[in-house]
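Let me begin by presenting the structure, written as structure tokens, before commenting on it.
One protein chain is absent from this view; the other protein chains keep their places.
Showing chain A:
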Amino acid sequence: MHSFAQLIYTLSGSTKTNEKLQALVNYFAHANEKDKVWVIALFSGRRPRRTVSGTQLAVWCAELVNLPMWLFQECYHTVGDLSETIALLIPEKTNGSTQHPAQPLHYYVEKFQQLEKAAEAEKKLFILQSWLELSSRERFVFNKLLSGTFRVGVSQKLMVNALARTVQLDANVIAHRISGNWDPSTTLFSALLSEQSTQTDLSKPYPFYLAYALEGSLTELGEPADWQAEWKWDGIRGQVIKRNDQLFVWSRGEDLITEKFPEYTILQSKLPNGVVIDGEILPYKNGQVLNFNVLQTRIGRKNITKKHLQEAPVGLFAYDLLELNGEDIRHLALAERRAALEELIGMLQLPWLQLSPIVTFSNWDELTTIREQSRAINSEGLMLKRRSSAYLVGRRRGDWWKWKIDPLTIDAVMVYAQKGAGRRSNLYTDYTFAVKDGDKLVPFTKAYSGLTDKEFAQVDAFVKKNSLEKFGPVRTVKPELVFEIAFEGIAASNRHKSGVALRFPRISRWRIDKPPDEINTLDDLKKMLELYGK
């Protein structure tokens, strides 16, 4: 655990990609084989399942260090991270202590798995014992793994690149081999990276090709004729795989979500074997793409009921074809892949399975005008793909660009503030905003991002000055600071007092120039809902 904790600290402490890469390369060169497999799993989003709740951990820790629960909570709000709070509250091992020395990473993670079904007392015993035998840093990492909140500021790409250096394989090959379904506790490092891994795992998806936001002007892209434009859809990006008579649906987060979409079951018989389609899972009814909000009512549900299927039916908009007749065709030009895709989709004749339509245009000005219509059809803007482009791995510049429409905005006043987490720990950075409704202020959204560190520090100082320190995390603030809130979409919601829910709200700027009585009103929000929320 020592070297893994060291790795995590180096990675999270560094802002330089090269240093991070080097730390990973060093780790892969020295770590034991089982630990390496777990590190690959953890850094590619394969977190161990949570076996205890955060509340249980909090209660056990408070009990162990003999603190009242409210005081534990205060510590937690200041630190902004449960794992770290616990790591700090438990006293360090003293020299000559009789505790066991710490075990390697895989020991702890596999122990969590074994204990998944165990009685609470057994879990507690293991956890308390581990807390005492680990150092503060190790305890922090242990808690992260335990509570299922393990996240590192390192992209999967960086980990793959480090691995590529260690095992002398091409990074794209590694990215493919470590994708899909494999169990870190039973997979050997050598087997995971062997060529066999891609042949034996039928469900294995291809790494997604992702686009950057368009930089610079359209004319820099060259000839319009070299480009294919499509709408950018706001759903769940996914891959549909049919191999050996079995159907698999993957999300971009590499979760196997086949069961969540019973609508797709028919593809098991209809699709030919050896086919992989890249597309967008969208709420879709009577030939119309619906607001993303509709889909949100059924994602995350364990069981999809008939009601869900009726109220939030899904379609699939096909973007690309990655495999045909069992052959990887990602190297072919987009134009060729698209032709094959059109043929396949045309043959299937399923009303909810559509080709993502190509937007035709003859010059860039025309395309600019077309883009204005995006919101009306529940699209987020346009995608631009070079007709000659291969299907690459990961986020790349050059051949694919996303060109989103400008967000909706509204001016609002800050009414509540709460301390943030991570690098915003002990700073008031999480705000709730309100619009006017007559003399009243109606809170309608939270936003956490969009200010610079300097601005956050100023707002933090304002909050500390303008609200009394009290218990609990939320402070009511004098409604004085006005911000412009940007968001991607708006939908009706009966869970919110304001009656609306926003999609991706964030602060777009601090309106120092605007007094609080000139902010937008609830009526303004309702008009937006009327216009865009259907």
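Here, a residue touches a chain if its C-beta (ideal position, glycine included) is under 8 Å from a C-beta of that chain, and two chains touch if they have at least 3 such contacts; residues count from 1.
Rule of thumb we're sticking to: contacts and distances are computed from a predicted model.
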Listed names "ABC transporter ATP-binding protein", "Membrane bound hydrogenase subunit mbhH", "DNA ligase-associated DEXH box helicase" or "YciI family protein", matching UniProt entry of the absent chain: "DNA ligase-associated DEXH box helicase"
Candidate in contact with the missing chain, chosen from A:Asp81, A:Asp437 or A:Asp524: A:Asp81
Contact partner of the left-out chain, one of A:Arg151, A:His331, A:Arg423 or A:Lys497: A:Arg423
On chain A, residues whose C-beta touches the chain left out of the figure: 12-15, 65, 67-68, 70-71, 74-75, 78-81, 84-85, 88-89, 91-92, 140, 421-427, 453, 469-471
